[in-house]
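Structure, as structure tokens:
One protein chain omitted, others in place.
Labels run A, B and C following the written order; every chain starts at residue 1.
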Amino acid sequence: MRTFNNNEGKPILMAMVKAIQENKGYLSEVDGLIGDGDHGMNMNKGFTVFETRIKDKDISFTEGLDELGTILLTEIGGSMGPIYGTILIDMSDVGKTFEKIGLKEFSTMLAAGLEGLTGIVEAKVGDKTLVDTLAPAVDSLSNAVAEGKSFSVALAEMKIAAEQGKESTKELVAKFGRSSRLGERSRGVIDAGATSCCIILTAIADAIDILLSEKHELA
Amino acid sequence: MRTFNNNEGKPILMAMVKAIQENKGYLSEVDGLIGDGDHGMNMNKGFTVFETRIKDKDISFTEGLDELGTILLTEIGGSMGPIYGTILIDMSDVGKTFEKIGLKEFSTMLAAGLEGLTGIVEAKVGDKTLVDTLAPAVDSLSNAVAEGKSFSVALAEMKIAAEQGKESTKELVAKFGRSSRLGERSRGVIDAGATSCCIILTAIADAIDILLSEKHELA
Amino acid sequence: MQRILNDPDNIVDEMLCGFLKTHNDIVEKTTNSRVVKSVEPVKERVGVVTGGGSGHKPAFIGYVGKNMCDAVAVGEICSSPTAVAFLDACKAANGGKGVACLYGNYSGDNMNVKMAVKMAAKEGLEVKTVVANDDVASAPKDQREKRRGVAGEILMWKVGGAKANMDGSLDEVIVAVQKAIDNTRSVGIGLTPCVLPAVGHANFEIEPGTMEVGIGHHGEPGIEVCALETANEMAKRMVDVVLPDYPFVAGDEVVVLVSGLGATPVMELYVLYNEIEKLISEKGIKIHRSYVGNYFTSLEMMGATLTVMKLDDELKTLIDMPANSVGLKQCR
Partner (left out) sequence: MQRILNDPDNIVDEMLCGFLKTHNDIVEKTTNSRVVKSVEPVKERVGVVTGGGSGHKPAFIGYVGKNMCDAVAVGEICSSPTAVAFLDACKAANGGKGVACLYGNYSGDNMNVKMAVKMAAKEGLEVKTVVANDDVASAPKDQREKRRGVAGEILMWKVGGAKANMDGSLDEVIVAVQKAIDNTRSVGIGLTPCVLPAVGHANFEIEPGTMEVGIGHHGEPGIEVCALETANEMAKRMVDVVLPDYPFVAGDEVVVLVSGLGATPVMELYVLYNEIEKLISEKGIKIHRSYVGNYFTSLEMMGATLTVMKLDDELKTLIDMPANSVGLKQCR
């Protein structure tokens, strides 16, 4: 199939939660090198609250994105609250009218998330933040749309773009956030936010892929 | 000779200072095991102030004892101020009329020091304090007087008595001072005050002995 | 980790409960569990608000009280409060004349405050902000807008609280506070790192025998790592960073604040201040008032910060006004 039903998208949300929970320690470790070492903790806290809230609920993909974003924004705070809160809520805002989500819809949603983010942070590609992961992922999706690729292929390419974007932060000097105070000392390690963003996008892509192939089998 | 001239006794004072300075670290170490680790420091501070004050001064043995005692009492404080201050000042009070100091005079002086001390502390022999060094030293001297021993022999015996007294504190449980809070945990190490007292008495004995033999050679 | 903790995830909530129980003569809770307000009745005047991550006791919550801040938003350890907490703090402090939100320059706080200001505007509440950037070490002078806020924030709150209590308008409060922070410079020296309870190990190192000059309140490094110095040498180094940056010059009257980072014995802060006072006075600068103590800490870090603020007549009046918060009490 080339789409999945928005109201059957809960597995994607659960996969996002699981990915963050599994990488809690790793993300804090990465943040510890040039930040304050709490990124995994901050993310895990928000995602776990979300898990508890939706566990026994019937919830669509976009409803879930809104709920998760709102939890991050209103209950977690820090830098991640506004950043991921804005991305997720804006993805949901654009996507909530979609009954079925295909490549084009998903591409629009993620682009809206990135656009929302640029409304609250000044970071651009190359500033060693999660923008370095998110922006190439968005580009990769819209290219795929333009080139008429399948949703599955587009997701696979998006994962590669996100991964490359994340890896690119290693050689960069941080321009925003705590690690920006380190100047040259921030070079040589990947950025924590870029890493969590890559983990989340990968989890989303893999979970969508499963939904698409399940539909396919049934079809 | 069987006596030395009180007003030629400055070398004894200098020997006391040197002994404390050389054992500063050791005394703090001993105090560190069951006290607060500052005994060598406290003693060294007072004795070094004394050294500076008398360095270029013509001073008798008993004047020096009074000066040192007064410095400890009025400038150092702690436990050592009143304890050694009282011992030294009371030794001086009894001794300051003596022109020549022989065994009998010295014995009287040290006994006065011990008596003064018992006026301000309740500790008895066996309570793991410097009384365990001082009391046997005083006894040894008065026995020597009774038995008509020479000053030199008496001093040698006093050193042994002081040393044994100090060593006896090892098996005791502290009854006064900081280490008394440890109860049974204070057993197995020697007492800091008993150690400094032994060091001081030994230095005094050795220095007197030199004075006596110098006199002898000259005589 | 030799620490007094239950579940590290609940530490902020438990701390808040304990704080509210102890200081119920000064602060009280609000409907938002991460917002605390002064027990002083809200008057028809400008409200003064701050907020920030936890772990800096007595900051931030300890600077709520009479003639200081009216309400505070409380974040996780080393993490900005939420936008909603900032918003609710503004509402709690609202006496109908607008609210001044005075906070430190960190990206989380910047984003959350910005959102809170927008949300407040939607609800018809005018919130204006001043962001503290007193930490000289964190960026060159020509990029002062990038500098962190550190212990200078305390003087900023003191000025803001006093000005609001003299019935300054929102603009007057903002202008006075902006002047206060523009007149303020700080620098920190870190001697040991700190451990976030939920992390369990230090995530940066300060080699024994070295010190980190220009350290931030979360352990962010600064100008340089150098060999551990004597108190007098540290004093000179700090004074030499702070004075020329403003610059403070002969004839100036200043407030000096020396804060410990948490675990340095307070005795040593006085030793440090003793030399700082000498060096500043020697320059012909008059110290009008000084504060020495643990005013802005980073959990159990060792080290200290120096903050100097230049006074004019207005700031002097505001700084000298009595205040009664947990962290800063000026009686009578």
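Basically, a residue touches a chain if its C-beta (ideal position, glycine included) is under 8 Å from a C-beta of that chain, and two chains touch if they have at least 3 such contacts.
In this text, all values refer to a predicted model and were calculated from it rather than measured experimentally.
By the touch rule given at the top, the unshown chain touches B, C in the complete complex. Of the listed residues C:K37, C:K57 or C:H218, the one in contact with the hidden chain in the full complex is C:K57. Check B:N6, B:N23 or B:N42 against the missing chain and you find that the one touching it is B:N42. Among C:L5, C:V39, C:A121 or C:C226, the one in contact with the hidden chain is C:L5. In the full complex, subunit C touches the hidden chain at residues 1-6, 11, 14-19, 21-22, 54-55, 57-58, 66, 191-192, 206, 208, 211, 228, 230-232, 234, 262-275, 277, 290-292, 294, 297, 299-300, 302-304, 322, 324, 329-332.
Seen across the whole complex, the unshown chain contacts subunit B at 28, 31-33, 36-38, 41-42, 45, 73-79, 81-83, 120-121, 176-178, 180-182, 185.
The rule is short, and it goes like this: only the chains that are shown with their structure count from here on.
By number of C-beta pairs in contact, chains A-C lead all other pairings.
Seen from the C-alpha centroid of subunit C, the farthest chain centroid is that of B. For the pair subunit B and subunit C, the distance between C-alpha centroids works out to 55 Å. Note: centroid distance subunit A to subunit C, computed from Cα atoms, is 34 Å.
Centre-to-centre spacing of subunit A and subunit B amounts to 78 Å, using the average Cα coordinate of each chain. Counting only residues that touch two or more partner chains, subunit C has none.
Shared interface positions of subunit B, defined as residues touching 2 or more other chains, are absent.
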